[in-house]
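One structure coming up, written as structure tokens, with questions to follow.
A protein chain is absent from this complex, but the other protein chains hold their places.
In order of appearance the chains are A, B and C, and numbering begins at 1 in each one.
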Amino acid sequence: MSLADLREAVCEANLELNRRGIVLYTWGNVSGIDRESGLVVIKPSGISYDEMRPEHMVVVDLENRVVEGDLRPSSDTRTHTVLYKAFPRIGGIAHTHSVHAVSWAQARRPLPCLGTTHADHCSGPVPCTAPLTPQQVARDYETETGNSIVRSFEELDPVAVPMVLVAGHGPFAWGTSPDDAVRNAVILEEMARMATTTTILAGTPPPLEDYVLSYHYERKHGKNAWYGQAPSAPKAQGDGTGRKTGKV
Amino acid sequence: MSLADLREAVCEANLELNRRGIVLYTWGNVSGIDRESGLVVIKPSGISYDEMRPEHMVVVDLENRVVEGDLRPSSDTRTHTVLYKAFPRIGGIAHTHSVHAVSWAQARRPLPCLGTTHADHCSGPVPCTAPLTPQQVARDYETETGNSIVRSFEELDPVAVPMVLVAGHGPFAWGTSPDDAVRNAVILEEMARMATTTTILAGTPPPLEDYVLSYHYERKHGKNAWYGQAPSAPKAQGDGTGRKTGKV
Amino acid sequence: MSLADLREAVCEANLELNRRGIVLYTWGNVSGIDRESGLVVIKPSGISYDEMRPEHMVVVDLENRVVEGDLRPSSDTRTHTVLYKAFPRIGGIAHTHSVHAVSWAQARRPLPCLGTTHADHCSGPVPCTAPLTPQQVARDYETETGNSIVRSFEELDPVAVPMVLVAGHGPFAWGTSPDDAVRNAVILEEMARMATTTTILAGTPPPLEDYVLSYHYERKHGKNAWYGQAPSAPKAQGDGTGRKTGKV
Partner (left out) sequence: MSLADLREAVCEANLELNRRGIVLYTWGNVSGIDRESGLVVIKPSGISYDEMRPEHMVVVDLENRVVEGDLRPSSDTRTHTVLYKAFPRIGGIAHTHSVHAVSWAQARRPLPCLGTTHADHCSGPVPCTAPLTPQQVARDYETETGNSIVRSFEELDPVAVPMVLVAGHGPFAWGTSPDDAVRNAVILEEMARMATTTTILAGTPPPLEDYVLSYHYERKHGKNAWYGQAPSAPKAQGDGTGRKTGKV
């Protein structure tokens, strides 16, 4: 994918975030990475969705230096680049302030896997980061936010759990592409909404049985995943990476 | 109804599910059955609603063999066929991941009948299935999901209670036709939403009195049901099967 | 107002109920009365909003006899006529199954006045009826529903409290006209929604102080009400009856 195509994909993914109704004003940002060159394309800071065009996207390298673009990159850029460096298999990242995901992050609670909707998209609970210390905030808040996410994945596979809650802040989601990252951000909000409502009904609801969780996750994402259509099928949903998406 | 008509009805019912706003991405599926031939028409797996057309629908027999269609059928197909075999009077089935119905399923609670909105459409509580065992999941998850639903109806009439909650998963609803099944899926979500809110207000709310429940159910679905219009009335809602629908 | 105008007003008020998003399918009904002739115009039973036209409206007298119209009147007609007979100053009635009002009715709780939004439109708590006895249901359910509402107003002015919750069922609202009744049904749902959320935050929230309640109610509905515009003002909201409406 050329850098021009990536600009377009990142711009489109930012607009999709808005169309899905999970951002208010400009409260979200999506980026994508070209792994060959190590360049990251990201939304500029504070630009309205109404006006956003591919040429507004900012190109930075993994050391956060602006390589192309007249606008300032998103102020969360350093968090994105930490994740790209730590998670070499991801191709896009989306950050939002969607209400239910933020609420779990504000409650400082990992999102438990309570049902197959969650299991279809994420292989276990969504972790919640530890709060930053005053020293971390003073040193480099955005970079340390990225580091706290990475520490939450020491024993987790970020491809199987493509999302996180940052304590007191909100969600980050990622995927094989900017578009896939946005899809995971939308799905995380729905998973969180279901978990909130289930909490109202059951206090501390029972987690989904492990063997159902892995069955559901594997039928979508495992080696022998069989839902969805073969690549040649007309209009099948997928991202062209071999990782299948969409619910049957 | 010809198979071509059934394809169109099933496609339209899937699109209606989306228009009613109770599915995210492709998280739902609707089927219909031609009882004469025993053929089932069902949504293909993972096809976007934007692109869905009648010719994409897949035809299977009651042993889950694809009879017509180039695409893979919904991965929940085996659950649908179990229900068609066990419930000979139903003509369509809809499965969704709508938020409130899923939340009751995740809380593993049957949906109590708390008011006349519920009683107008369902003759008692909506059952919640027992969880599957590891053996059942390993043997044939989708078929066993259907079996667990059927077991929940051992003492219930699936025409009078046209919906179920699958524990840790979500709702299935059915009806005389694909369109009627979708209507019941939409109504189940509304019943569940009301029950969630009532739970917030009353903890364990009192069930609707039995004699009010049966009065409401009978005035819509009983032998002498009198609401709605006579069949010849212009544009009266109904499904042509003699079972009247719609609220007065 | 001629009967033809009333048909149009009642049809339009039913459509407005739908546009405001507080009815699902055909779950609502609105009527209006011509006090001179004692004739009531009401929505027919089970007709879709998409198809509804003034000529579908049914005219009945206060003894529930159909005077004009080929369709069956709403099955709740007898409840409406009881209210028109008992409350001589009202001109329209709206019945819905809106989620939050239904939830308070299902919780069997009167809606407390917790703030000025409520006080602007209703001079105190919204009563919740007593449940019907088996004898009342057997005798004439719809008429007895009306009677139970009337009993709830023995010590209340139905003009100052233009709404009620029927236990285990849902809300009825009324007003000077069909349009005003719909407005009160919409406002009741919003009042109920706020009360639900306040209950989440405060358990048993404090009622609004009496002297604030009466101040707010009087500035809108009292003899010296001063908000809104004089009758000659362009496009001022009002219903032409001298009772002012709308929030300042």
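Heads up, the rule we're going with is that a residue touches a chain if its C-beta (ideal position, glycine included) is under 8 Å from a C-beta of that chain, and two chains touch if they have at least 3 such contacts.
Source: prediction; values computed, not measured.
Colleague: Could you tell which one of C:Ala4, C:Val67, C:Ala130 or C:Val212 touches the chain left off the display?
Modeller: Residue touching the chain left out of view: C:Val212.
Colleague: Which residue from C:Val40, C:Leu71, C:Ile90 or C:Leu114 sits in contact with the chain not drawn here?
Modeller: Per the contact definition at the top, the residue touching the missing chain is C:Leu114.
Colleague: For the full complex, which residue in A:Val10, A:Val40, A:Val60 or A:Ala105 touches the chain that was left out?
Modeller: Hidden-chain contact among the options goes to A:Ala105.
Colleague: Touching the absent chain: which residues on chain C qualify?
Modeller: Looking at chain C, the ones touching the missing chain are residues 114-117, 183, 186-187, 190, 193-195, 197-198, 200-202, 205-206, 208-209, 211-212, 215, 219, 226-230, 233-238, 244-248.
Colleague: Using the touch rule from the top, list residues of chain A that touch the missing partner.
Modeller: 24-29, 44-48, 51, 56, 70-72, 74-76, 97, 99-100, 102-109, 131-132, 134, 137-138, 141, 168-170, 196, 199-200
By definition in this document, only the chains that are shown with their structure count from here on.
Colleague: Could you work out how far the Cα centre of chain A sits from that of chain C, in whole Å?
Modeller: 46
Colleague: Where in chain B do residues touch at least two different other chains?
Modeller: As it turns out, chain B has residues touching two or more other chains at 200.
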